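First up is the structure itself, then whatever we jot down about it.
Up next, subunit A:
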Amino acid sequence: MPISYFLVLSAVLFGLGVVAFVFKRNIITIFMSIELMLNAVNLAFVAFARAHNQLEGQIFVFFVIVVAAAEAAVGLAIVILIARHRGTLNVERVDTLKH
Partner candidate 1 sequence: MSAETAVFLVLAAVAVAGAVSLILQRHPIHSALSLIAVMVSIAGMYLLLGAPFMAAVQIIVYAGAVMVLFVFVIMLLNAGQEERTNLSRMAHYIGVPLGVVFLAEVALWVARGSTQFTVQPSAASSTRGLAELLFKDYVFPFELTSFLILIAILGAIVLARREES
Partner candidate 2 sequence: MNALAAAHPILVVALIKIIVLLFLMMTSLAYMTWFERKVVAHIQARWGPYRVGPHGLLQPLADGLKFLFKEDVTPAGADRFVYVLAPFLTLSLAITSIALIPFGPKEIKIFGASTPLAITNLNLGLLFLFAITSMGVYGVALAGWSSNSKYPLLGSLRSSAQMVSYELSMTLSVVGVLLMAGSLNLSEIITAQQGFAWGFLPRWNILAGPLPQILGFFCFFVSAIAETNRLPFDLPEAEGELGGGFHTEYSSFKFAMFFMGEYASMITVSCLATILFFGGWLSPFPQTRAFGWAHYIPAAFFGLAGVALIVHGVRYLTMFGRVALPAIGLALCGLAFLLTRHGLNEIAQGPFWFLLKVLIFLFIYVWVRGTLPRFRYDQLMAIGWKMLLPVSIANVVLTSLAIVVTQR
């Protein structure tokens, strides 16, 4: 089975993640789209690791998962803070620096 199948799927998922990132207004959904993009990239890594028959790709995926988990933890803590202080989860409303 050619690797290109997996790479195309990875590209499609990444693109959909970008679309979600741009168009959604709930900050938690934006975070989830970041996770979707990271997953798409992980898939590409593992596919290439298989194609070149090396395991370094999987090691990198391991580290990406760890970093994504840490980032999700801190990011969601920030989201809780924003929700507590601004009372809203809509990114378009968190714009006091604009006016």
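What we mean here is this: a contact is a pair of C-beta atoms (placed from the backbone, for glycine too) under 8 Å apart; a residue touches a chain by one contact, two chains touch by 3 or more; residues count from 1.
On the choice of candidates, all candidates are chains of the complex that A comes from, given by their letters.
Here the structure is a predicted model, which means the values were calculated and not measured.
Put simply, of 1 or 2, the chain that touches subunit A in this complex is 1. Looking at the complex, you find that subunit A touches candidate 1 at residues 1-9, 11-13, 15-17, 19-20, 23-26, 28-29, 31-33, 35-36, 39, 42-43, 46-53, 55-56, 58-59, 61-63, 65-74, 76-81, 83, 89-90.
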